[in-house]
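The complex is shown incomplete by one protein chain, all other protein chains being positioned as in the whole.
Letters A, B and C mark the chains in the order given here, with residues in each chain numbered from 1 onward.
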């Protein structure tokens, strides 16, 4: 295992960072369901299901938002040859925003029926958490590239492409949030489209597997 | 690692897809317990336990429904040699329906005591989530077979057998749901039998281990 | 990988059974904390903490009960060379009783303050779940031994020792429960002692590592 390149002093194994991140994201994505519930003895079940549509829409959207984060996180970490504590810190920052999603999702769902200033604030809150994820991702990637934690040094061009690619969310999410201030329903649709874009896009992050 | 067969461009490692899926299913199966509770100061504990029997029955059934999904999921993914983003998307779809189960289970348990249109709707809701799982499974398997993600190309016959086998649920669950519209108690029994069928059935999905 | 011994037809990898079980137990052990809470605006915090002592005692005991199950589960599965669907079923049965513990624990804690028939029933409920775990363990081990799923065939004597050893709980838990019918506080103490016994006992289950 004599690696000729200058390895970071303290390496926390990539595998365990992945395992912990997978665990956190798996719990966060599943906790979303706790916001779905109905109550016997109020309106009819049909009526309740109809009234709660924002909860179901927000549930599905947030499920795929976290799903996409998981896919991108996996793509990013598959490039790593070593970790350091700063990387772990940025990763924790990312995970913190991911775990906030069950909260921002239920808040959004609750106020989506309300309109007015409260609804707009709930939209901003949801947008802030996703923006936090996008920024953490960019910090993570930049740190990886700058501190030689990737498996092979990417060309300048590759690095720029990757930063830009992951940075897309940083720009895209605020736009989607701005749309949400005008029409929250439209925002949910756009989040769905952004997720679909990331999900089906097959461009390599870096040509790491060649 | 020079694999002669034309590998998919971007491969997300099978191991991490399994790990994330295991995590989500482990959380979902354990969250079922949150629907069980009693309250001091109402009826006697014995009386509450007696009245809450639908919750306990639904708990046990859903536990094994998810258990069977986990077993089948494992059997399916053990055939994979590579993944792509579409597969990950279908897998997320499957997981979304799995994570819905704590919600549809508690709704079913709540309305099983009520009868009428609400009870029938709760049955349909439960049936819809399990049907969603069955359909996602079929999509997952078909995608694997069509895009050469399996370890070796199965014979036409094998592929057809596997699709049919996993597709059984797609047909079986609506029938069980239809039964539930007439008698929800009978439905729980049938779900138990379907689970037992899958659990003890030893037919190979594909003869992948030979 | 040509194993000369007659391998079970469909083997679900041991690793993934372990991973899923670890996940379920990790979630169950952590969900115990959801039963701990205080409320601003009622009695003083000191008073609430004092009144809720059964919750804290039950929390600590159940935490170590699950901890011991995890240790024993690990010891048992480290003997496996292969799995089959029946083993997975018994394993699910075990996990179902483990996931019931947050419910039986909170019920016990709630009624420990009440006395009377309700308290005794809560004790029985708690005992029944732990007994269910002990029985599942015995079924699991017996199945492993009978169907040649262990790494090497144990001597008759070894097998008998192991069944007896894991069976201890099957006998011990009902006794502890019986004690609980007379004095629930004493029961908690005994559960603590049983846990400590399993935790510090260093006898090998089977001499599998030699």
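Here, a residue touches a chain if its C-beta (ideal position, glycine included) is under 8 Å from a C-beta of that chain, and two chains touch if they have at least 3 such contacts.
A quick note: this is a predicted structure, and the numbers were derived from the prediction, not measured.
Q: Can you name the residues of subunit C that touch the chain not displayed here?
A: On the subunit C side, contact with the omitted chain comes from 18-19, 22-23, 25-27, 29-34, 36-40, 44-46, 49, 60, 63-64, 67, 70-71, 74-75, 78, 199-202, 204, 209.
Q: Need a quick check: the contact residues on subunit A for the chain that isn't drawn.
A: 9-13, 16, 19-20, 23-24, 26-28, 31, 34, 84-86, 88-89, 92, 95-96, 99-100, 102-103, 106-107, 110-111, 113-114, 117-118, 121-122, 125
Simple rule for what comes next: only the chains that are shown with their structure count from here on.
Q: In angstrom, rounded to a whole number, how far apart do the mean CA points of subunit A and subunit B lie?
A: Roughly 25 Å, centre to centre.
Q: Residue numbers in subunit B touching 2 or more other chains?
A: In subunit B, the residues touching two or more other chains are 19, 23, 26-27, 31, 34.
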